[in-house]
Each structure stands twice: as C-alpha cells, then as structure tokens.
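All protein chains but one are shown at their positions in the complex.
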Amino acid sequence: MNEQLIKEMKERVFAANLALPDAGLVKLTWGNVSEIDRETGIVVIKPSGVPYGQMKADDMVVTDLEGHVLAGALKPSSDLETHLELYKAFKEINSVVHTHSKNAVMWAQAGRGIPAYGTTHADTFYGVVPCTRQLTSKEVESAYELETGKVIIETFTKEKIDPMAVPGVLVYGHGPFTWGKTPQKAVENSIVLDEIAEMAEVTEIVNKNILPIPQYLLDKHYFRKHGVNAYYGQG
Amino acid sequence: MNEQLIKEMKERVFAANLALPDAGLVKLTWGNVSEIDRETGIVVIKPSGVPYGQMKADDMVVTDLEGHVLAGALKPSSDLETHLELYKAFKEINSVVHTHSKNAVMWAQAGRGIPAYGTTHADTFYGVVPCTRQLTSKEVESAYELETGKVIIETFTKEKIDPMAVPGVLVYGHGPFTWGKTPQKAVENSIVLDEIAEMAEVTEIVNKNILPIPQYLLDKHYFRKHGVNAYYGQG
Amino acid sequence: MNEQLIKEMKERVFAANLALPDAGLVKLTWGNVSEIDRETGIVVIKPSGVPYGQMKADDMVVTDLEGHVLAGALKPSSDLETHLELYKAFKEINSVVHTHSKNAVMWAQAGRGIPAYGTTHADTFYGVVPCTRQLTSKEVESAYELETGKVIIETFTKEKIDPMAVPGVLVYGHGPFTWGKTPQKAVENSIVLDEIAEMAEVTEIVNKNILPIPQYLLDKHYFRKHGVNAYYGQG
Partner (left out) sequence: MNEQLIKEMKERVFAANLALPDAGLVKLTWGNVSEIDRETGIVVIKPSGVPYGQMKADDMVVTDLEGHVLAGALKPSSDLETHLELYKAFKEINSVVHTHSKNAVMWAQAGRGIPAYGTTHADTFYGVVPCTRQLTSKEVESAYELETGKVIIETFTKEKIDPMAVPGVLVYGHGPFTWGKTPQKAVENSIVLDEIAEMAEVTEIVNKNILPIPQYLLDKHYFRKHGVNAYYGQG
C-alpha cells in the first residue's frame, strides 16, 4: 500500500469528519465521511461510534471496495456498505458524507424530496433533492446498509438524475447522504442541503401555494457555478 | 461510607450536570442529574437552585434511597423524590436526568408522546417516547415530586414499555426525564430526546399525513446499537 | 449624591445590560436595563444607542424619578419614561428590563398574552403574561414612552394582576418589559419570558387544542419557588 497516499487520505477524512460537528450538522457520534482513491480502490472511512473529541486522524479505517479492512485497529462505520455501493455506481464521486442533520432529516422523515424554491438551492443542487422510497422489510432485514445504497442508486436511475448535478439524497425515514469530488466538497454539500431544507420548510409556511423556481432560473444559477461556462469564483 | 466511591460519584454527577448547559439543554439553574450506587444504595444529586458557574463537584448532595441527606451542606434538588421513585421501580438504571429542554418541553406541554418518525429516534428509543397523563390536584397538592415519579412508572407499566428500551419520558405539562446505566449515558439520552422532539415537530409540518416508521426499521436501528447482536461502535 | 451607591448601581446596571446580548436576547443596541434606589429615588439606566462593545460602566446615566439627568455626559435610553412610570406604579420593583427578544416580540406582534402551558412558565410567571391593548394615535403622538408605561399599568390594574407574581408584560406591536427586585432578577425574567414564548409557540403547533395547565399545577410550581412556603433553592 502507498503509505503516503493513505496518510493524506486519513488526514482529509479526519478533517472532514470534524467539520461536521463544527458546522452544527452532527451531535454525539452521528455522521461519517469517507474518501475513495479511484486508482488504487482504497477507501478511508471514520471508525464506528468513536467520540469526536477522542478521535485521531490515524483512527480512520482503511478498506477496499469490498469492505475488507486493510489497516486500522478499529471497526469501520456501520454505514460503510452504503458508501461502497455509492462509489461503485457513481463513478465520478470520491467522497461520501452521511449525517443526521436536523432539517434534512425532517424532510427524510416526512418522505418528501426538497423542491428547488430558490437560488440557494440552485447554486448547488440542479433540481429537487430526491427522497428514496421506503425500504421493504426484506431489504432492511437482509443487508440493510447495502440496500440503503441500492435504493439511492435506484432513485437516481429511475428519476434520471445525474448524481454530479444533484450531489445528495434523502433516505426515507432516515436522513441525508451527500457526495462530491473531495471530502471538503461533500461536506459543503451537506451544509447546503441542511440549509435549503430549513429554508424550504418555512417557505411553505410563509406561502402555502408557492411553486419551485422556473427552470431558466435554476439553469442560470446552477451553470453560473458549474460546468464550462461557470463564471462564479476565481477558477 | 466509602469516601472514594462518593468522591467519584460526585465528580461524575457534577460533570454530567455541567454537560447539560453545554449541550444547550438547560438555562439558569434548571435541570438536575443524579446517580445511584446500587450496592450501597447511595444517591448523589445536584443541589437545589445553585448557579452552574458557582457549583463545585463537592457541592453535590449525598442521600440514601429514602432521601435522607447523608453528607453535604446544601439542600438536594427539589426533584429528588422523583429520581428516587424511578430508582426504586427501574432496577437497571443508575442515573436520572431532568431538564426543561425546549423541544421536549413543547411535546410535554402539548401532552403528546413523540412518535418514532425516523432512525435517529430508533437508534436510542425503541418506540414512542410516552407522555404521562396529567397529575390530579390531589397528587400535586400532596406529594408532588413523589407523584411525578409514580405517574412515570404507571405510564411504563400500563403501556408495557421497558424503561431500558425507552430511556425517557415526558411528564404532562412539565418536561422530560431520561435515564441510563451511567450519568453520561442518561445525559446523552436527554440530548437525543430534545433532538428527535424537534425533528418530529417539523416532520409533521412538512408532511401532515406522515406515519411512524415501520416496526422492522425500528427493530433494525434499535438492535443495530443495543443488545447481543449490536454491531454499531467498537464494543 | 452618594457616590458609592451610584458607583455600585452603575456597575450592576452595566453588568445587567451586557447580560442581555450574552443571553442572545439583544442585537445591535436594542434593549436597556435600569435600576432604582428606593431610598434616594436615584435611577441608573443605559445610555441611548451606544454599542455594547464600547459601553463602560461609567457611561450609565443617572437620573431622578422625573427623568432629570443628575450625572453623566450621555443621553439616557429613549425608553426612560416607560421605566420611570413603572417604578412609580409598581412600588416593589427595583429594576426594569426592555428587550426586543425574538420570541417575546413575536407574541407582542401577534397581540396575544402567553398562556401558562407548563411548569417552566409557572416557575416564574403566575399565570398568563398579558399583552397590552394597542396604543391610540393620540397616545403615541403625545408622550409615547410615558403612555407605554401607562398602558402596562392599566393592563395589570384592569386584569387584577400582581406585578410581583407576573414580572413581565408584552406591549402590543412592540415587545417585552420585565422587572424584578434586582437587575439580575429582572434579566433572568427576560430570559425566562423569551424561553416560554418559544415553548408556547410550538406547543400550539404540536397540539392545536391544548389548554393551559390547571390552576393547582400553576399554584404548586409558583409557590414551590416563591413566598413563605417556597422550598426550591438554598434560601
């Protein structure tokens, strides 16, 4: 194994995990971040149930794409199988984040995708952030974390959503997963997702008949920041 | 008395009490934590109405299971009798926490138990967190704090709820009590209770027809973290 | 003038003013605290519109009960006349606090008194925290701050409320005033008022048919903390 690569991945994954409670997205030991190195297939993920205050970069667990632990004394996050399934299906993503952030969970519990009610949404998510269907008892009882990954992929496939254009999802009755090119970007997407979830909640209270923004405004804001014609930022 | 035991209990109870305002669950002098040592029957509890900023570990009050003060110059929390009643009925718990945390109080004031709308709930509470019936005038006027304990126990008995599986309750018109094997665990349960209370509030706003999660998902998440087949954490 | 008395009053009033943004009750320069010395009739109040970060204890303004500035280079809070009117009518109070704290303002703007939905309310406020009627155009245009004081007193007189038992009020379309024996106590009452305002908001959302707690529970909690039979705290 490439020691230097793993060291750097551990540090990035560790920093991204710490960024979650700092952003107010995670309480206690909830939430986890992983990163994959696409060349070697090496995955680094947070250990299961270790308090943030005691966690060190070196505690991050190293696995392969099949979930075999390659290094580290600790057990990986119990959500590992979900992460791996997403890496297998969504070839362009290099990091996955799972949280129980309050507002995203509220929509997941309500079983509703988050409509694009404004440009804050459109800047990051190109359309509705979808909510999966409910898992069946068979799925939950057989291979729960794997099936969680599968139902996310099914949602994006069925609804023909590009996971790079909508880098996040709500799992019915559970909570959000987001992803991105890097752990930092995946965490940012979790921050935005929780923010737009809260904005959408109250938007519907302030105006019971509100509709999503028109497609042309969604296009404008999304493509102002993404793709070949982006002109936001210093890039 | 075992000096060393009491010293350690005081430090744990003190730390757990301080954890409440740190977690945003307590304002002013509201809230209290106690611990019992089952072998000796010694109980340690926060003193009544002392500001958190001035409180020291040694201010914690030592009593027996009948509420007699064994050591300490200060009066115990006025809620002591409720704690003692819970220790007598719920033999497996070693710590009790009472707060007026905002969201849990809102449900207590609304007189409703908190339905299990998602996995954040199921990870800690195996089903509805119940709300007691309203105390009668006779109960309130005779031995209020004792009767508060009794009505909690009545609720768990009548509804056939295992207090280890649902380590918390809402007292009608008042607020939450939680418990656990240790003061730290009991405090964590208060943190989770307030979080799921807030999530449930907005879940019902976002989807007026939402139902609790199915039993098989409740089972999965609860038993992923508890019992002989648990696989969450490093245990 | 008693230099020592004034120095101590200034320090208490200054500390109480700073406690407001610390408790999250005040943004920018909103909010003010005053104290009266009943023997000398000396009143100390925050200066008008001075940023909290630049304010010093010595900037507090000294006036008499008629609002004449006795010492200090700065203008007193524009709400001075309201404070003075309350001191004249409510003989037992020694401090008044005015804030625009979010949740209390929401009820004031809604024109509703806050019902006693739980024991958190009852511990500090012995019944509904009333909301005044709307001031008339004549009252607003003639002597607005004085009339604000008068309408508060009118509310307590008409509704036969003891200002020591309900140490706070909402002024219609404006916001809360609280009071107490000391600046610290008056600030605490502002903290509690905002907290119970928020609790009451959501209580009504979680249960649309909720009623206030029964009188016997209100009695129990209020008199557990106040009056000759109080047994809460170390007093």
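Order of writing sets the labels: A, B and C. Residues in every chain begin at 1.
As a working rule, a contact is a pair of C-beta atoms (placed from the backbone, for glycine too) under 8 Å apart; a residue touches a chain by one contact, two chains touch by 3 or more.
These numbers come from a predicted model, not from an experiment.
Colleague: According to the contact rule at the top, which chains on display are touched by the left-out chain?
Modeller: Even though it is not drawn, that chain still touches A, C.
Colleague: Give the residue, chosen from C:70, C:140, C:165 or C:211, that touches the chain omitted from the document.
Modeller: Hidden-chain contact among the options goes to C:140.
Colleague: Where the complex has a chain not shown, which of C:28, C:165 or C:211 is the residue touching it?
Modeller: Of these options, the touching residue for the absent chain is C:28.
Colleague: Extract the touching residues of subunit A with respect to the undisplayed chain.
Modeller: Residues 117-120, 188, 191-192, 195, 198-200, 202-203, 205-207, 210, 213-214, 216-217, 220, 224, 231-235 of subunit A touch the chain that is not shown.
Colleague: In the whole complex, what residues of subunit C lie against the chain that is missing from view?
Modeller: Here the touching residues of subunit C are 27-30, 47-50, 74-75, 78, 100, 102-103, 105-112, 134-135, 137, 140-141, 144, 173-175, 201, 204-205.
Keep in mind that, in the parts below, only the chains that are shown with their structure count from here on.
Colleague: Considering only chains other than subunit B, in their present positions, which groups are joined through touching?
Modeller: Without subunit B, the chains split into A | C.
Colleague: Is the contact between subunit A and subunit B built from the same residue numbers on each copy (over half shared) or from different ones (under half shared)?
Modeller: different
Colleague: To the nearest 5 degrees, please report the angle of the rotation taking subunit A's Cα atoms onto subunit C.
Modeller: Roughly 180 degrees of rotation.
Colleague: Distance between subunit A and subunit C based on Cα centroids, please, to the nearest Å.
Modeller: Computed value for the inter-centroid distance: 46 Å.
Colleague: Residues of subunit C that touch two or more other chains: which are they?
Modeller: none
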